[in-house]
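For reference, the structure is listed below as structure tokens.
A protein chain is absent from this complex, but the other protein chains hold their places.
Order as written gives the chain letters A and B; numbering starts at 1 within each chain.
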Amino acid sequence: MSPPHVTSLPRPPTAGEKAVDVTFRHGTFAVGLGVLGLLALIVVEIGGVAAPALREQGLQFLHGETWDANQQVYGIRPQIWGTLYSSTIALVVGGVLGIAVALFISQGFLPRKLELLLKTVIELLAAIPSVVYGLWGIFFVLPALRPVTEAIHDAFGDFALFSPRSAGPNLLGGSLVLAIMILPTVTAVSRDAFAAVPGKVREAAFGLGATRWECIFGVVLPTASSGVFGALVLAFGRALGETMALAMLLGNRNEFSWSLFAPSNTLASLIANTFPEATGTERNALMCAAIVLLLITLAVNVLGTLILARTNRRLRGLA
Amino acid sequence: MTAIELPQRPAPSNGSADGIVIDLKLDRLWYGDFFAVRDTHMPIERGSITAFIGPSGCGKSTALRCLNRMNDLVEGFRFEGHVRFQDQDIYHPRIDPVAVRRHIGMVFQQPNPFAMSVYKNVAFGLKLNGYKGDYAERVELALRRAALWDEVKDKLKQSGLSLSGGQQQRLCIARAIATEPAVLLMDEPCSALDPIATRKIEELMLELKERYTIAIVTHNLQQAQRVADKTGFMYVDTSQGGRTGYLVEYRPTRELFDDPREQATKDYIAGQFS
Partner (left out) sequence: MMTTDVESPPRAEAPSDPAGTPVDRPRLEHDLRAARSVFSGGFTVLCALLSLIAAFPLFGVLYMLIERGAARLSWSTLVELPPSAIQTEGGGFGNALAGTVFMVLIAGLIAVPAGVFAAVFLAEFGKDRPLAAAIRFGAKVLTGMPSIIAGIFGYALVVLTTGSFSAYAGGVALSILMLPIVTLTAEQAIRAVPAKMKEAAVGMGATPTQVVWRVTLPTAMPSILTGVMLAVARAAGETAPLLFTAQFTYFALRVDRLENAPSLAVLIYEFSGSPYEHQIALAWSASLVLVLLVLVFNLGGQLLARRNELARTR
């Protein structure tokens, strides 16, 4: 009996397979490059629309204080100020609270399961759309804040910081909502930085007889410091670009003011509030404002990303 | 040595009449539902090196970590029995675990320097204890005792993480002894190290024994024979369906290895050396 005939299967890849392989690999390369191209395209496209207005307004655009479509005069200094002012307040409030929460849910104050649950809840809160926070701000924060701001104004009204007796939208209300919006970002990123401090390193501190807070201040915070800093920078970037909540809460007034209780405006909310009704030169001017916003946030984000990348490299040596 | 304000270490001749620094008695010990250790009683003598040996999972590290309440950090840990440090029950509600750990230092299995300079690593414990004197002097002293000074004296400002594995572990030892604790616990301190670094650490232990009481967990029987005065052999009991560790015998090292009393000890030693 002869053994059953079995064909030998191996064959070199067909020309078709090779062609598919080469095409696919170059295809992924092209798409990958497209991600970078997109970034460039965004700058070029917006820049293209903005260019005429920028030429017309010149440097006056950056330091002018008037935004008047009828006279075709556009200056965005009050909005740049409002953007930085509201974001800074939000960063201070949201940063302190966010780091406190991150410590509270990562340093063994709570049972492990509860820590993980709270971490998930906070990540979910980060996903609530900003327009919803805006709605909540209008119907809860502004009314709740009003007696407080009025009392402060009556007591310390002489200070420029508290000068107009606020009635309605104001910088403080918007900034506080902004603080709550960036809080989950601060918490999530800095919690990750704290959690990345290896257990054996914390153990070493406890083994030397450190209390929990001596361990936190002596080891955890210094080790995770650049991660926390990166979290704050990223949150600041988010606050600078935040649009809807501030468009709904700040009052959309294009005037420079130190006051916490006065209506204000930011670059993003200026664009959001003005754009739908704008035509002609005003639209182009809004594009210029967008370019300025893009440059500011790009700078902050690049900084934050670099810091976080450095943290990861540094911590890798610990593991 | 110079007089210091740090936790005062009793002179070696002092202490309880029987020379016992820590009396470890674990009747039953659990992690949550897991019954981990039973019937382990090991009085640890002053100025000596005591070794814990046994197969993995026999609870030797757990027993060691009871000595300075490191197990408090594990959720679900509880036990029946007592741990007395110089006649004080360290698990008594009135006792502060943080204070205990300042007197009973620890060196861990994996070298775990902080992400800071060599100098700051060693100074960490001094700062914790509010030391007011000359830091540089104490740091140098600790590094010398840890036989690391000559290798790092020119790079005190460099990160502790830049050292080799063996150097990192000696840095951790320096960090632990800088405050002059009474007892030094070492949890498999050489398991991550090469033979040369291991030998350095062993020589170091024999020197340190003059000033500190040392308890060490090791999976290396030769190491126990080389350094330990007394050795406790622990084994795993699987008869109840779980994996519960217990102390088989605890005797002077020489006797335990030359003339083991229990069959389990004989088998384990024979198996490890064959």
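Of note:
In this section, a residue touches a chain if its C-beta (ideal position, glycine included) is under 8 Å from a C-beta of that chain, and two chains touch if they have at least 3 such contacts.
This one's a predicted model, so the numbers in the text were calculated from it and none came from an experiment.
Among the residues A:Val92, A:Ile128 or A:Ala155, only A:Ile128 touches the chain that is left out of the figure.
Residues of chain B that touch the chain left out of the display are 7-8, 10-11, 14-17, 72, 77-82, 85-96, 98-100, 103, 182. If you put the missing chain back, the residues of chain A touching it would be 10, 13, 17-18, 20-21, 24-25, 27-29, 31-36, 38-39, 41-42, 45-46, 48-49, 96-98, 100-101, 103-105, 109, 120, 122-125, 127-136, 138-141, 180, 183-184, 187, 211-214, 216, 234, 237-238, 240-244, 247-248, 268, 271-272, 275-276, 287, 290, 293-294, 297-298, 300-302, 304-305.
Following the convention adopted for this analysis, only the chains that are shown with their structure count from here on.
By the touch rule above, chain B contacts chain A in their complex via residues 68, 70, 73, 75, 98-103, 105-106, 108, 110, 112-116, 124-125, 127-129, 159, 161, 172, 175-176, 179. Listing the residues of chain A that touch chain B in their complex gives 108, 111-112, 198, 200-201, 203-211, 214, 218-219, 222-223, 314-315, 317-318.
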